[in-house]
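Reading through the structure tokens given below for one structure.
Apart from one protein chain that is not included, each protein chain of the complex appears where it belongs.
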Amino acid sequence: MNITNKEYGEITKRRSPNTKAGLSFTKAFLFGGAICVVGEAFLNLYTHLGFTRIDSGTLTSMTLIFIAAILTGLKLYDKMSKHGGAGTLVPITGFANAVVAPALEYKTEGYILGVGAKMFTIAGPVIVYGIAASALYGILYYIMR
Amino acid sequence: MDYLWAFLIGGGICLIGQALIDYTRLTPARILVIFVVAGVVLTALGWYEPLVDFAGAGATVPLTGFGYLLAEGVRRSVDSGGLLGAFTGGLGASAAGLEAVMIMGLIVAVLFKRGDKTT
Partner (left out) sequence: MGRFIKGGTVEMYNSPSVKAFAAAVGKKEGDGPLAKHFDYIGEDITFGAGSHGKDSWEKAESVLQQKALSLALRKGDLGENDIDIIFAGDLLNQCVASGYAARDYEIPFIGLYGACSTMAESLALAAVFIENGLGGNAAAMTSSHYCTAERQFRFPVNYGSHRTPTSQWTATAAGCAIVTPRMPESPPPYIYSVTFGRVKDYGIKDANNMGAAMAGAAYATISTHLTNTGKTIDDFDYIVTGDLGLVGSEVMYDLFDKDRINIKKKHKDCGLMLYDLETQDVHAGGSGCGCGAGVLCGYFMREISAGKLKNILFTATGALMSPTILQQGESIPGIAHAIHIGNG
């Protein structure tokens, strides 16, 4: 029997289950929302302590990064994200996990070429394209303001 | 009240991410890039700032908030320092977060033992 790639693709598609959207959506919403609530609590705390709005925001980010990094070290963040999906991927804690996990993983290849070089294998593109987009915005803003 | 909005908006942004995972089969790295660039674009258009005022951490904690931070930093730097600001503002505004993540990466790599997920 001969079969075309198109027919094969159709069989594959029919036989491949999709993620149970309802459940994954609910979990992503709950985890993501909860992490933002924790962020909001720190934001209020730092504002209450007398920091400026910008500094409070910066401190909040640093605090969340700190917590996520420790949770990654304790192997708890990946357990959380098994349920959280995008809810643990999209917040800044997911960004911290994306940097800390390879740093920890590649320790076996040494601190320079392992930890140092591999740290941004996942998060690198985020910084590159974020910075590039913001620089482009800066140039346009300079011309048009 | 601000906690409720942080929860709803933050959860909602993550929900968009989950939809991208479930329906587009985009890899996580691509989704994160999309979120950051989207944050920059929305801030440039002036649409993200109101969301931040409204939802606080609900808008700044998701990675679109990182894009917001970059774009805001660039705008302020261009205002104060001209064209050069377009190239210093982004990293300047995000320096604390990026340094925190690198230093924590190093500290965790030194102090912790990696896990294996197989038990």
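By letter and in written order, the chains are A and B; residue numbering begins at 1 in each of them.
Assume a contact is a pair of C-beta atoms (placed from the backbone, for glycine too) under 8 Å apart; a residue touches a chain by one contact, two chains touch by 3 or more.
Note that the structure is predicted; figures quoted are calculated from it, not measured.
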item: Chain not shown, its touching partners among those shown; value: A, B
item: Among A:Ile3, A:Ile112 or A:Met144, residue touching the chain not depicted; value: A:Ile3
item: Residues from chain B at the interface with the omitted partner, ascending; value: 21, 25, 28, 113-119
item: Those residues of chain A which, in the complete complex, touch the missing chain; value: 1, 3, 5, 8-9, 11-12, 14-20, 72, 75, 77-78, 80-82, 84-86, 88-89, 94, 97-98, 100-102, 104-106, 108, 122
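FYI, only the chains that are shown with their structure count from here on.
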item: Between chain A and chain B, centroid-to-centroid distance (C-alpha), Å; value: 8
item: Contact footprint of chain B on chain A as seen in their complex; value: 18-19, 21, 24-25, 28-44, 57-58, 60-62, 64-66, 69-70, 72-75, 78, 85-87, 89-96, 98-100, 103-105, 107, 111, 115, 119, 122-123, 125-127, 129-131, 133-135, 137-142, 145
item: Residue ranges of chain B touching chain A (in the complex, touch as defined); value: 2-3, 6-22, 28-29, 31-33, 35-37, 39-41, 43-44, 55-58, 60-63, 65-67, 69-71, 73-75, 77-79, 82-83, 85-87, 89-91, 94, 96-98, 100-102, 104-109, 111-112, 114-115, 117
